[in-house]
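For this view, one protein chain was removed and the others were kept in their places.
Per-chain residue numbering starts at 1, and chain names A and B are given in the order in which the chains are listed.
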Amino acid sequence: MRHHRSTIMTATAVFWGLVFCSAALSGCSATQLEERSFPMAALVDDKDGQVVFAYGFPALSQKDNTDLEVAKVNVPMTSGASFAESLAAYEGEMSKKADCSHLKVLVLGEQLLQDKKAFNDMLDTMEESDLYPRNTYVCVTKDVSVLFETEENLPQDLGTYLELFLQNHESDRQIRHENLGKLLDERRNRRKVVELPCLQVEEGAIVLSDPVSVDFRWEG
Amino acid sequence: MFSENDQISIRQVFRLFAFDFIGGSTLVLPAVLSGLAGVDGLWSILLGGGIASLYLFYLGLVLRRIDTDFLTFLQQRLPVWPAKGILVFLTIHCVLVAGYAAYIFADVMKLGLVTGEKYSLILALILLAAAYAVCGGVESRARVYEVLFWLLFISLFLMLLLAARDMEAVNLTPFFAAPASSVGKGGCLVFFCMTPLFLTLFFPAYVGKGKRGKMVLAVFAALWFAVGVLAVFYVILIGNFGASSLAFMGYPAVTLMSSIELRGSFLKRFDAFMIGIWFFTLFALVNVFLFYGKLFLQKAFSCQTRGKKAAAFVTILILVYVTAMLFQMVGSAAVFTDYMRYFAIPFLVILPAAVFVRGKRTDSGSYL
Partner (left out) sequence: MEEKTRISNHLEENFSVYQTLFKNCADIKMRTMYIGQEKRRKCFLAYIEVAVSNMLLENTALGRLLAALEKIPEDGINQVLSDNALGISDVTPYDYVEDAAQGMLTGDAILFVDGYPHALKIADKGYPGMGVQEPDSEKVIRGSKEGFTDSIKVNTALIRKRIRSTRVKVQEIKEGIRSHTSVDLVYMEDLAYPSVIEEIKSRLTEYEIDGVLDSGVIEQLAEKKWYSPFPQFQTTQRPDRAAFAILEGRVVLLCDNSPAALILPTDFNSFLKTSDDYYNRFGVATFARILRYLAAFFSMTLPGLYLAVTNFHTQILPTPLLLSFWEARIGVPFPAALEVILMELSFELLREAGVRLPGAMGNTIGIVGGLIIGQAAVDANLVSPIVVIVVAFTALCSFSIPNEEFAFAFRLLKFYIILMSAWQGYFGFLLGLFTILIHLSRLKSFGIPYLMPFVGADLTGYQDERDSIWRAPMRWLHRRPIYAKRSERIRLKKRR
């Protein structure tokens, strides 16, 4: 009986030892923190029938021995026939994996909203893949690349700046801006018109103009 | 001296059953009910609770009339082969339910916590941990859930309170718009999720003598606690997402947790931590059916020796693993719902009375 029990215990110990060792040696399934990049803003627009896409990243310090160098992810906007294609092309250019769990703002171009097919296709992709957090702010602008260019003059990266901008506007006006989750929900529920804040660039500064309405109610 | 006797307290019975009811129901039901009945899914929940109460009342009546627990009664009063047949069916039922619960469990963990990991590995880890829990007997599991109960549910209630801020009144209307048949179907689905009630018949073996009445009351309290939690959950989900959107979601509870944000707090989001609630509740469901599956199989094949009992246990584990893998491959919800609707529920409703009547007929001082 004791020999039987000690055999079982030895076998259990060996088994778990092998499991843990193999897990350790295989490097686990985790992507290390420094191997990721954290986009703060996603910009999607429609230009000449092509969906263009870019991420906005925060400026981070990269330590190289004792020197501090400013490191920024510099990947140009990509384009593709659909949002998924454009996104895949963009992520293919990146050296690090994009971790979108901290995405603050999704900026959509007006042209994209008018292209219903491309717009719905984008929302389908986001819904199925759970790509971005549901509490990501959604706003609209005339041309995303113009908005993107203002980032150089901003105190923070575009995503963080727009998030604070919209939160301040919410607390001033006692309103709540719609986020991606509400947009996706309303696409299904079709009970009301979704008002998305519209951003404009005036003399290098970002201002809010009249909101843009997105109405899913009449869609088939 | 105190607890070498595999006995659990009434408080532990309440908590065990509460965990069993809440785990699967809060995860799976909201989307289904929303698709069936929209806002009126709330009535489905109450209807399901009512049906489950009637079923529990019926089980309580059966229990009152037998002087032992159901398993002992089955073995002592029925002929050998019918008893074994029933035990085999009960084993299959436990394997299927445990397999389905394990499938949901592994699926939620994969979607919510370890996205890049293989489903089979997650499932294997879950079943190994469940096996370890089952080895400790019902006492050990009861203690674990007794300790965790308020920790988990206070966290859940706090999160629901935070989620309630984002409800929209427009999503909570209209009431009484769904057809009665849809509400009825929803009620039945709620009842399906409450079928761990059947295990009430086997619990007298684990509570002290003279505590059966209290035990049944504890199960009743657990049932309505679970119905209450489910109802509140449903209202909050509908209020946040809207009926149509809710119907499209896989696991709306997980989505709700990821939507809650506390500005200015130390942590940004709590979804990963809150998934822990379903970790423990689903574990309870897997554990309880694994435990009884093992027990029924051991009784069916008269496993007396330690080796045979271990072999039966390993067999059950493998069967549950395979079942969960199969559920992942096929359209699991429809298959499982059909099984419950056409086989399990009729059997579980008829069986207690049939066994009782048959057993009583032989009650002339002699056993067959």
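Following the convention adopted for this analysis, contacts are C-beta pairs under 8 Å (C-beta built on N, C-alpha and C of every residue); 3 or more make two chains touch, one makes a residue touch a chain.
All figures in this text were calculated on a predicted structure; none of them were measured in a lab.
Engineer: Of A:Q32, A:N74, A:S95 or A:N153, which residue touches the hidden chain?
Structural biologist: Reading the full complex, the residue touching the unseen chain is A:Q32.
Engineer: Which listed residue (B:W81, B:F176 or B:F266) would be found touching the missing chain in the intact complex?
Structural biologist: Counting the whole complex, the residue in contact with the absent chain is B:F266.
Engineer: Which residue, B:F153, B:F279 or B:F336, contacts the hidden chain when the whole complex is considered?
Structural biologist: B:F279
Engineer: Please identify which residue in B:T72, B:S140, B:T315 or B:T337 touches the non-displayed chain.
Structural biologist: Final answer for the missing-chain contact: B:S140.
Engineer: What is the set of chain A residues that contact the non-displayed chain in the whole complex?
Structural biologist: Residues 20, 23-24, 27-34, 36, 38, 40, 58, 60-65, 99, 101-102, 104, 133, 160 of chain A touch the chain that is not shown.
Engineer: Which chain B residues would touch the chain omitted from the figure, given the whole complex?
Structural biologist: 1-4, 9-12, 109, 113-114, 117, 122, 125-126, 129, 132-133, 136, 139-144, 146-148, 258, 266-273, 275-276, 279-280, 283
Operating definition for what follows: only the chains that are shown with their structure count from here on.
Engineer: Taking the mean of the CA coordinates per chain, how far is chain A from chain B in Å?
Structural biologist: Inter-chain centre distance comes to 37 Å.
Engineer: With touch defined as at the start, can you tell me which chain B residues reach chain A in the complex?
Structural biologist: Counting only chain B, the residues touching chain A are 111, 114, 116-117, 170-171, 241-245, 247-248, 255, 258-259, 261, 263, 268-269.
Engineer: Touching residues of chain A toward chain B in the complex: what are they?
Structural biologist: Per the touch definition, chain A meets chain B at residues 29, 102, 127, 130, 133-135, 167, 181, 184-192.
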